[in-house]
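Quick one: the structure is below, questions incoming.
With one protein chain removed, the remaining protein chains of the complex are shown where they sit.
The letters A, B and C name the chains in turn, as written, and every chain counts its residues from 1.
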Amino acid sequence: MAQTLDDLPPRAALAEIARDFHARGWMAGTAGNLSARADDEHFWITASGKPKGRLDELDFLLVRVRDGEVVERVRPDNKPSAETAIHRALYALFPGARACLHGHIVEAAVAANRAKKGAKSLRLPAIEMIKGFDIWRQNPKVELPLFENHLDVAKIARDIETRFKKTKPDVTALMIRAHGPTVWGANLQEVYNRFEILDYLLRYQAQARPR
Amino acid sequence: MAQTLDDLPPRAALAEIARDFHARGWMAGTAGNLSARADDEHFWITASGKPKGRLDELDFLLVRVRDGEVVERVRPDNKPSAETAIHRALYALFPGARACLHGHIVEAAVAANRAKKGAKSLRLPAIEMIKGFDIWRQNPKVELPLFENHLDVAKIARDIETRFKKTKPDVTALMIRAHGPTVWGANLQEVYNRFEILDYLLRYQAQARPR
Amino acid sequence: MAQTLDDLPPRAALAEIARDFHARGWMAGTAGNLSARADDEHFWITASGKPKGRLDELDFLLVRVRDGEVVERVRPDNKPSAETAIHRALYALFPGARACLHGHIVEAAVAANRAKKGAKSLRLPAIEMIKGFDIWRQNPKVELPLFENHLDVAKIARDIETRFKKTKPDVTALMIRAHGPTVWGANLQEVYNRFEILDYLLRYQAQARPR
Partner (left out) sequence: MAQTLDDLPPRAALAEIARDFHARGWMAGTAGNLSARADDEHFWITASGKPKGRLDELDFLLVRVRDGEVVERVRPDNKPSAETAIHRALYALFPGARACLHGHIVEAAVAANRAKKGAKSLRLPAIEMIKGFDIWRQNPKVELPLFENHLDVAKIARDIETRFKKTKPDVTALMIRAHGPTVWGANLQEVYNRFEILDYLLRYQAQARPR
């Protein structure tokens, strides 16, 4: 077994993550989308509408960060994920981001649903696991950015862009309400780890009683 | 691995789905039944009373849509699923339906149990995942048809037939109260995907607090 | 794959069930015990204190129903399960019982904990899945026998014997409070199926709101 996901070719790693996330119920149906930077200007992203437990290395498209142009596609009828705009926004905002994973987690949606209407963020529980986001403070007050879901994905992407240009988030993650978490980071293994950590934190929050 | 379930022979695909659903707890004991059209007039359906984690390609019977006649059975003592009448009703109602999956999900039964007595449908949560049913509206109001459970399966089938002849459902799925979901669709992969999606939606509903 | 568990030699089948139940969390630590009749007078039962995910065919002892005498043991230091007395009681009471499975399920213990103090049974939910216990009635009122847990296992066995000599249970299963379910039946596959079904019914009950 590879020591980290980054020891695999990026598309092989993404296909492995897709099978893993699908088996956990985080990519039900064809939901979710995964990407990794190929170079500073481009990233590989999952093709749209494919069952995520069955991807192979040909089911990724190379997309240009700047304008979303598809630069390479192996299977001619593959289309980039409908949420490519969100990945583009994050890669443009955070030059250090080399990978970006988005899935759907029932408990995450349940936890987010408890936030007040219009709330811009969800306070993450101040439990040990939060160190996985590289936060090393006693009883940290960490906010997970919350975004409203829109049918028009471009609008979600613009909201992310507008907000994060003004204010850097506390964590390399965000939650779209009634939808799911997106996590980005310096390499695939880090983003995979933090996706697990965010799942843990939000499952905790969905179950814990307010004190 | 096959790119989609439809790249496999139908009975091999159904046996694979049965193992998958059994492992997830959706086919406890010998519960549930799966079918796929062989041609416009006939469908393959799981034999009755078999442990669903152990089916092979010989555990399916070829049944005629029109009258339920068993046209082919490889193992002579195999009987078609007790709920064949429901599959027949759906294939007769929806000529485009090429596959039909029925299982039992604890959380689906819990969610349905919260609907008022006599309610004819359950409002699905207006979350992103609903796009998996090809619904592309902001805050969609989508109703999952609810049917009462009867010991006499033929009565459930007639109820489905009567209601759907009058009113097309919002989604290619229904829920039998105190029983389980049934999903149909244009091909096996689509129906498999939507079964996962319905599971997701109903698990969300079983946990989410009313707002 | 074998078509049913009964196509395997009994000890191989029991070892396979043990791995399966362990993986589901139903045999945490070394908890639980599984048996199958070898002939009318004897049954094979799991050795005591073994991790249940790691049993092989040598980890079973042949025990005489009548007096609990160990008739055969392959590994000399293996001892029969501490709950052998319960298996003996059930095989003596029900000559048709050819297998008996006992595990621990968190949700089953949670559901049983909701029964009133001193209650002799737990009403099972009248949902479709109950047909797996061969109950074919509309809205059946089915009681799962409840027994108090005692440190002295022999006392549990006597309670079972005393009660079932007077009254046959509605189902081939019982629940020991604060402990776990025991299921018996005509063959290994049937008992395995019904264990899954009881798990389903009690998980439903642990989650469903009273109506």
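Heads up, the rule we're going with is that contacts are C-beta pairs under 8 Å (C-beta built on N, C-alpha and C of every residue); 3 or more make two chains touch, one makes a residue touch a chain.
All of these numbers come straight from a predicted model, not from anything done at the bench.
Residue-wise, the contact with the chain that is not shown comes from A:I127, picked out of A:A12, A:I127, A:V153 or A:A186.
Across the entire complex, the residue among A:A2, A:A82 or A:A119 in touch with the chain not shown is A:A2. Although one chain is not shown, part of chain A still touches it, namely residues 1-5, 125-129, 132, 136-138, 189, 192-194, 196-197, 199-200, 203-204, 207-209, 211. In the full complex, chain C contacts the hidden chain through residues 25, 28-31, 50-51, 54, 56, 104, 106-107, 109-110, 113-114, 149-151, 176, 178-180, 206.
The criterion applied here is as follows: only the chains that are shown with their structure count from here on.
Taking chain B out of the picture, touching joins the other chains into A | C.
Look at where the CA atoms of chain A average out and do the same for chain C: the two points lie 44 Å apart. The multi-chain contact residues of chain C, meaning those touching 2 or more other chains, do not exist; every residue touches at most one other chain.
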